[in-house]
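Complex shown without one protein chain; remaining protein chains in place.
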Amino acid sequence: MIHHFKPNRYYNTIGWHEPALHINDGDTVVVGCVCAAGMDEHERTVTQRPNPMSGPFYIAGAQPGDTLAVTIERITPSREYGWTRNVLAQNVVDPDYVHGLPDRAAGVGRWRVDLAANTATVVSPDTALGQLSLPLNPIIGCFGVAPALGQAISTATSAEHGGNMDYNGFVAGTTAYFPVSAPGALFHLGDAHALQGDGEISGTGIEISSEIQFTVKVIKGWRITWPRGENADTIFTCGNARPLDQALQHATTEMSRWLMTDYGLDGVAVGLLMGQAVKYEIGNVFDPAYTVVCKMPKRVLALLRTYAH
Amino acid sequence: MIHHFKPNRYYNTIGWHEPALHINDGDTVVVGCVCAAGMDEHERTVTQRPNPMSGPFYIAGAQPGDTLAVTIERITPSREYGWTRNVLAQNVVDPDYVHGLPDRAAGVGRWRVDLAANTATVVSPDTALGQLSLPLNPIIGCFGVAPALGQAISTATSAEHGGNMDYNGFVAGTTAYFPVSAPGALFHLGDAHALQGDGEISGTGIEISSEIQFTVKVIKGWRITWPRGENADTIFTCGNARPLDQALQHATTEMSRWLMTDYGLDGVAVGLLMGQAVKYEIGNVFDPAYTVVCKMPKRVLALLRTYAH
Amino acid sequence: MIHHFKPNRYYNTIGWHEPALHINDGDTVVVGCVCAAGMDEHERTVTQRPNPMSGPFYIAGAQPGDTLAVTIERITPSREYGWTRNVLAQNVVDPDYVHGLPDRAAGVGRWRVDLAANTATVVSPDTALGQLSLPLNPIIGCFGVAPALGQAISTATSAEHGGNMDYNGFVAGTTAYFPVSAPGALFHLGDAHALQGDGEISGTGIEISSEIQFTVKVIKGWRITWPRGENADTIFTCGNARPLDQALQHATTEMSRWLMTDYGLDGVAVGLLMGQAVKYEIGNVFDPAYTVVCKMPKRVLALLRTYAH
Partner (left out) sequence: MIHHFKPNRYYNTIGWHEPALHINDGDTVVVGCVCAAGMDEHERTVTQRPNPMSGPFYIAGAQPGDTLAVTIERITPSREYGWTRNVLAQNVVDPDYVHGLPDRAAGVGRWRVDLAANTATVVSPDTALGQLSLPLNPIIGCFGVAPALGQAISTATSAEHGGNMDYNGFVAGTTAYFPVSAPGALFHLGDAHALQGDGEISGTGIEISSEIQFTVKVIKGWRITWPRGENADTIFTCGNARPLDQALQHATTEMSRWLMTDYGLDGVAVGLLMGQAVKYEIGNVFDPAYTVVCKMPKRVLALLRTYAH
């Protein structure tokens, strides 16, 4: 079943909020999302920062101990202009380089998003970049499920439940997995970026309102600790923490667990394989918790004699 | 001019050592290197750990304040078998996961390297991986120039002068740039890996002796702070430090400097461009100093109106 | 006015919960608290982990933008036996030392608390320590006010609102300051330790149920970012974050702000003074967020010609 959902309220935390919509395992939702600053498809500010969430969606049958699979089918920017900050974040450069950065209060970058041409083009400010155009790569910046212990966690950050991971691999065609802590999972999403470099190092992607289509699936009894995902080429795990070192530890540990539990490897096989075949990506290095992604190519997994998919 | 050089001594530090060979700007060298454990092409241990260096090469005309460009033309494994550690390093997993790792003392992995087939195949130990074969990707694990202040720095680690960066992007076809601190630069190299995943998370790549061909070029007066590089597709900078956060800060700062100095961008243009177009890679997250690589695609740079190369 | 309060429910988050008691500015409360494991004065488990909170207390007149001052007047262990973990935490030792630690599952330490003798004595397990006795130093491990954005944050961790700081300086005679984000502040407390070394490096202090007496005061319009405190000898600020480096940055920045706002110092005076007179303590290096405390002696502040207290 396909649901079309337009929120009339938004949340700045991911938590155990009253469900906005009850859906079933296997259902598809098309939902409108405002941008990180709370501006809708008409650039009207309809709610407050940070990263207002659409939802939560209550998925029938999802219980603590299950995993919620969310397949992202489409992320369509819903207005012509997106915005970025236009200065590198102070925490991503050497401390003694900060004084040389332009003032972050100096304003924002404005980008025109052309869906037909598949480009984002700098409109302002005027710099030596001119009207540089880059290919679109729409992603979901912030999504996840209600966290454990009844917590309500700011959408500025991320943790085991997902949240503001700002990873530019969360594109259409990707399935994200979240560990369910609350009955119904209580899935929230929003904060689309038309494009974003690795690390979100200026503090934003091209922030834009969006229409997002996704399909949910409850995987009963599959226990995971950190968000996972997969696409056509790779399986991956997300570690969310500061510093980057700890985010990488979480992601690496979660991949080791996955390979041991689902691919029949022992600790030595994991060491031999991950040591020579793993890939890492830096999701964000700006938010209160950073995100590191640990990836294993499916073409490598297909070589395993123990892999019987 | 092409020099063929076979070392008769090796160094476990990169420092202001007596030059092994004097060469000229523009010269090419073909050099034999032992593996990280000091074993040569016959698997004989001819020198001690860690990462014995061939060289140093004194490049005529290189002076402090210059940059040494080293173009890697060929990295050829020079024996049939390479070795790896076979357990994830304790520092790349969650601290409470360490107890579950196999004992690191349990031995090493042995891999057969087939240059014709372009594969590395697990020979032992016997695990669920069976005789898994992965494509070769030969890299230089450790190379660099004599550091400032007359220092002699262990080849286990890395810093501004290069060193044990263990980045799997240092393949044939890549040019590495090092900041010259000593007269003649005093270039050292060694520690080839037939293949290595991101991060060198088991503590090794496939360690192997090698024959390496490279060509040097002195770039007078081009001051850089951290190692840089380029290949057909990208320019990149290397930050070497702990934690990963600081390595990333160094690499990001160095890329910002590069874009401002050589590509005519101001701080706002840098923020707009890097924020949406930068890519990061994790070189190693095992050595005393970690390595993060910050990359900018040449196809993006080609769009800059200020770029007149 | 003095309130005597015995909770009938406890919270595992600090959040915008229904007030347990409404009190006035200047009131004193004597409250019973269970230990970190939810055990009361009879060692009965009456609620679940982690760190069950008594409260919240709604303080009339406290509004966002104010600061809540909580003076700790008494912390009295309310049973004879407290417990500790008995192995160093894996994250406080070198990763390659973890394998050598005893199994953390091996049990807990049991300590007899003697209020008359002012000692805590190891009862079990039997080790070379014998029945070692150490002087008591009762502290509040976890306390704070409802955080911003309507968040509900696990009592396992800490942030701007306070929380599980596990700092052994929060003893009787100390006043703690918290930034108010919710109407009434919503003050929570619990998790007393009869004694704790710096850093809480075994993962616990001597965990014990307690009776705590405190007095609240609302400081209208005094805006602080991080918890602050003072005792007879010192003023201090608390930074809560991972890694330690960031916790220290928060604490140092907060002290700089305090000295500039309330003591009439400019940035150079702050640099000269803090550089030569600051003291740091490590609150905890175990919880998800670590705590670093930055201290300035009152005897130094008394020398300032600008200090007109």
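By letter and in written order, the chains are A, B and C; residue numbering begins at 1 in each of them.
The criterion applied here is as follows: contacts are C-beta pairs under 8 Å (C-beta built on N, C-alpha and C of every residue); 3 or more make two chains touch, one makes a residue touch a chain.
What you see is a predicted model, and the numbers here were worked out from it, not measured in a lab.
Undergrad: Of the residues A:T28, A:T76, A:Q90 or A:T215, I need the one that contacts the missing chain.
TA: Hidden-chain contact among the options goes to A:Q90.
Undergrad: Could you list which residues of subunit B touch the chain missing from the display?
TA: Answer for subunit B: residues 12-13, 15, 148-154, 241-243, 245-246 touch the chain left out.
Undergrad: State which residues belonging to subunit C touch the missing partner chain.
TA: Residues in contact with the chain left out: 84-88, 91-95, 97, 100-102, 106, 109, 120, 122, 125, 127-130, 132-134, 195-206, 242-245, 248-250, 252-253, 256, 264-282, 285, 290, 300, 303-306.
Undergrad: So that we can see where the missing chain sits, which residues of subunit A does it touch?
TA: 89-91, 95-96, 98-99, 101, 103-104, 243
Criterion: only the chains that are shown with their structure count from here on.
Undergrad: If you fit subunit A onto subunit B using only Cα atoms, how far does it have to rotate, to the nearest 5°?
TA: Angle of rotation between the two copies: 180 degrees.
Undergrad: Measure off the straight-line distance from the CA centroid of subunit A to the CA centroid of subunit C, and report it in whole Å.
TA: Centre-to-centre distance between subunit A and subunit C: 34 Å.
Undergrad: Give the residues of subunit A that touch two or more other chains, as numbers and ranges in rising order.
TA: Expected reply: 242-243, 245.
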